[in-house]
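One protein chain omitted, others in place.
Per-chain residue numbering starts at 1, and chain names A, B and C are given in the order in which the chains are listed.
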Amino acid sequence: MSKRLTNILTPIIAVLLGILVGTIIMLASGYDPAAAYIALWNGAFGDIYYIGEVIRQFTPYILAGLAVAFAFRVGLFNIGVEGQFIVGWTAAVWVGVAFELPRIIHLPLAILAAMIAGALWAYIPGLLKARFRVHEVIVTIMMNYIALHVTNYIIRNVLASKSGDKTDLVKETASLRSELLQSMTDYSRLHWGIILAIICCFIMWFLLEKTTRGFELRAVGFNQHAAQYAGMNVNRNIILSMLISGAFAGLAGAMEGLGTFGYAAVKGGFTGVGFEGIAIALLGANTALGVFFSAILFGILKVGSLNMPLEAGVPNELVNIIIALIVFFVASSYIIRVFLERFSKKGVK
Amino acid sequence: MSLMDILMIVVPSTLLWAAPLVFTALGGIFSERSGVVNIGLEGLMVIGAFSAIVFNLTFADTFGEATPWIAVLFAMVTGALFSVLHAVASITFRADHTVSGVAINLLATGLTLFLVKLIYDKGETGIISQPFSKIDIPVLKDIPFIGKILFQNTYWTSFVAIIAAVIVWYIIYKTPFGLRLRSVGEHPMAADTMGINVTKMRYLGVIISGAFGGIGGAVYAQAITSNFSHATISGQGFMALAAMIFGKWHPLGALGAGLFFGFAQSISIIGSSLPFLKEIPSVYLLIAPYVLTILALTGFIGRADAPKAVGTHYIKGTR
Amino acid sequence: MEYVIEMLNIRKEFGNFVANDNITLQLKKGEIHALLGENGAGKSTLMNVLFGLYQPDGGEIRVKGTPVKISNPNVANDLGIGMVHQHFMLVDTFTVTENIILGREITSAGKIDLKKAEQEVRQISERYGLSVDPQAKISDISVGMQQRVEILKTLYRGAEILIFDEPTAVLTPQEIKELIQIMKTLIKEGKSIILITHKLKEIMEVADRCTVIRKGKGIGTVNVSETNPNELASLMVGREVVFKTEKVEATPKHDVLEVKDLTVKDARGVTVVNGLNLTVRAGEIVGIAGIDGNGQSELIEAITGLRKAESGSIKVNGKELINLSPRTITESGVGHIPQDRHKHGLVLNFPIGENMVLQNYYQKPYSKNGVLNFHKIYEQAKKLIREFDVRTPSEYTLARALSGGNQQKAIIGREVDRDPDLLIAAQPTRGLDVGAIEFIHKRLIEQRDKGKAVLLVSFELDEIMNVSDRIAVIYEGKIVAIVNPKETDEQELGLLMAGSNRKEAGAHV
Partner (left out) sequence: GKADDNGGEKGGEKKDNFSVAMVTDVGGVDDKSFNQSAWEGLQNFGKENGLEKGKGGYDYIQSKSDADYATNLNTLVRQDFDLVYGIGFLMQAAVEEIAQQQKDAHFAIVDAEVQQPNVASILFKEQEAAFLAGVAAALTTKTNHIGFIGGMEIPVIERFESGFLAGVKAAKPEVQVDVQYAGAFDKAEVGQSIASKMYSSGADVIFHAAGATGNGLFKEASDRKAKAPDKDFWAIGVDRDQADMGPEIVLTSALKRVDVAVQDLATKAKDGNFPGGEIVLYGLQEDGVGLAPINDKVANKADIESAVKDWIEKIKSGDVKVPGTREELKSFSVK
């Protein structure tokens, strides 16, 4: 079996295995798997509206996944995507409500604000890692909590309008929403952000694989000593990678702030998007294309599953189990490869 | 408020917060010392919390006051069993440890909530009737000054956590098992040439971490939330991970880090009652624990070196 | 004749690759048996089979005449086989004693009895003249000391048969002497030894017999007393090998590297380069001779910008370079073949092609406006691979998959091709077979002849004497003597390196 075929088959088999085990669990606990999967399918594709929602859902997933993946490629584990996402969201909305500007300036400015906010939030762990060798995992975890409390404070005390816990909608000129896309998808919340997300996939791929900067970043990711020997500035690259990762995460926040929601509200806890980003990045093997596809898969499962309790009476926690199993099997792809090889050898003989 | 009052509030509350973190961080140490990254601590706590609550709800009448303790043992077993998944994936199937850990977290949340629906047909469980309760430690509570601060209005579990940390320290640094465990995490090939079964040691490390993670979750749920829902364990596992790194993969370090986190949280709660902190906006108190942690790490803890071979696979015959 | 070990017709495959093809090796009691072969010939593999780390795919192993199956190192230990590995199998963060007792701990009531263990270690150490401090941490002791710990590990387990895999590759001449002494003591105490080494001189000095393998196949076993280095080398390589590298007299010109009063601290903050002065001129090779740990590494790191210098001056072609960035220094015409090729020299997870432009990827023609030109990069890689005879399936192969010798050739190709005015070569031939060494020495001399300055650091006195035009002896962070290789010998150098001054040293000649 060619290596290429194995590489393509492995994740597909992982997904199928995840679904298979999910089916077994449903059978064992007395639910009807067929009904569940049909409900899932209908919930994701049953109507043009749901297709629009699926795309809307995976737009920030792509960006959060890219954020995690980018840092990973430079050897850093950015658990702080969640926090960077939240500050990006808040910053975008801030610009979106605070200014009166023509669309051509306002929207880019709001997006930029989100990216800068996310980047700054990631800059701190990057800097501490580069300068003091402080473990980025702890710092990013702590920064998540700080982001949550600080943005809540800002929203409540600076941004919120009369009601006190939520900002106004961002101005029309800063919104990613589109009448066209909404009317095409029967009032889904699909917005232009998906274009940005796809562009970012391309940017990540191009930056890492094609540019001298990417060469440095990858070198630092694999071997800091060799990178230093080769005249690369390791610290600068560490910080840079966190900045870019944070910018992706901030942009993901803008997707929510300027697109899906159009406002920022006081949050009782984490949104989970940043943590989904970890699973998405890992499932996508930390490559731009991989992240793109795994985000789509996550989007389909998440949106589709909302329909499961209503239509099939199956708890939608089940989908989380299936997602977990898929991640698990993808992680264990070594064993799948071994089986594939055995299988193909037998086939030849 | 007098200093004594403050201490009497801060110390028990510090201990309360610290206990689950310490247990779980100790678990993390076993796993990572053996060379397996365990980002799945959060999931293991979820499993522990869930099992303990279900056990407690089911057997409260049978076991009476002993229920929470037996529930902890039960959670220990389920945590250990659940962690076998992580062990199989990351050791035998050569999965990326981090990916497998993330899967463990996702799976734990999904599975437990699914089971709650299945068992109780509800989104969350009811309140347990036999939680861990506040106690005054006999004898010790009467020690002047210290007794009031340390040994009154507190939980047995906090002291068990401290004792556990000391025992784990002893096991890891004083016994052959500990020596072997550490050698496997530092240089698995060296260990292999010395006839140590790397795979077995790593399995043990991960499974013990599952047991401790289960205890951590069980203690948290039975001493603090008293039920199980999607919000019961929300980030404590990651805090435990942070405590483990903060404590430099050392059991007593993790104990210190857990106490530090607990202390910072308590200060953020009591702060609003202290005269000199009263006026500042509450957001500063809310973020204080996290900011303090970052400052502490940057200022005087500095870099921490993970076990050398952590996160790598040991495949015989390669280096 | 009684054999303690017989490995008969051993075969070992890795996938489709046959690493050991029908190799036979018989070890007599009380002998030192050398195992010789090129890099990648299969020596380590064969020994790993004997030690139970690999399972053979064919053949038979007998210990004292009885066929055995050595399924893991524990079995090997029980059979009295111990191995000192090529890459040390020591846990850095453990103490000497902890490393030695690992897996065979002495306990009392469940607790490791360190006191007793230390005592035992001390006893064995004294008996075999190893003088190791049982309480020292591995990361704090020298490489030579670490090797003794490896030996102690086997002795502690009661090994009767010891396998040494390239034990001298990492040692200083003094340490080598001591090791040879230790091996002789071991033989006297009734042990038998298999010794892998690339150094024919050592084989001639200590070994009784020598088995040669080439490309995985057994070539045969010879009695050392009945052979000579040239015969051994040609047996091993399959052709004639030149030992003394041919070179014409140097014609040094202007100063290229001028180091003045350089002071550098090591990672622990100890001053290890202490007011050092050194000049290297265009068209000469200066060899730095010294015992490991006298500041060689820090000197080179300071020159190349990898470590901050405390004070002093480093000029290349008259330009002050002290404490500038590695990039600036590289661009000022300094090339560096690093001591540790895995740590500094290569990004092992990059294809060998990308490793070939590790310092100049950002320059034309390899990139333009920040975008890499892979076509040009791989063209260059192909050229270097061809010119420097790097054996790799393709330029897209990960550097990780190459053998040590080929990795080294790739690095040397890269550095030489950049045509630096000053080429620093730190232990460029460590662990390489004689064929590869010959190749690398030729390249260094070629650079010299092109009018470049070459600074060579090596612990191999042979290499220093053979290749250098001038020898600078480093001792405690200072250059204590400059000698002409033609007017000195190993003994004098050895004494200088140990800190005796010139006159004293000279007096011995």
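Just so we're on the same page, a residue touches a chain if its C-beta (ideal position, glycine included) is under 8 Å from a C-beta of that chain, and two chains touch if they have at least 3 such contacts.
Only a predicted model underlies this, so the values are computations on that prediction, with no experimental measurement involved.
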{"item": "Among B:Thr24, B:Ser83, B:Thr225 or B:Thr293, residue touching the chain not depicted", "value": "B:Thr225"}
{"item": "Which of A:His149, A:Lys171, A:Arg218 or A:Arg337 contacts the chain that the document leaves out", "value": "A:His149"}
{"item": "Candidates B:Thr58, B:Thr92, B:Ser234 or B:Thr298 - the one touching the absent chain", "value": "B:Ser234"}
{"item": "Residues of subunit A in contact with the chain not shown", "value": "43, 46-50, 53, 57, 149, 152, 156, 163-166, 169, 186-189, 256, 260-263, 265-269, 271-272, 302-303, 305-307, 309-310, 316"}
{"item": "Contacts of subunit B with the absent chain, listed as residue ranges", "value": "1, 5, 8-9, 12-13, 16-17, 122-124, 127, 131, 133-136, 153, 220, 223-227, 229-232, 234, 265-266, 269-270, 272-273, 282, 286"}
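Quick note on the criterion: only the chains that are shown with their structure count from here on.
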{"item": "Length of the line joining the C-alpha centres of subunit A and subunit C, rounded to whole Å", "value": "47"}
{"item": "Residues of subunit A engaged with two or more neighbouring chains", "value": "none"}
{"item": "Contacts with two or more other chains, residues of subunit C listed in rising order", "value": "none"}
{"item": "Interfacial residue positions of subunit C with respect to subunit A in the complex", "value": "304, 306, 325-331, 336, 338, 343-350, 354, 358-359, 361-362, 367, 370-372"}
{"item": "In the complex, subunit B residues that touch subunit A", "value": "85, 89-90, 92-96, 98-100, 102-107, 109-111, 113-114, 117-118, 231, 234-235, 238-239, 241-242, 245-246, 281, 283, 286-287, 289-291, 293-294, 297-298, 302-304"}
{"item": "Sites on subunit A touched by subunit C in the complex", "value": "210-215, 218-219, 222-223, 225-233"}
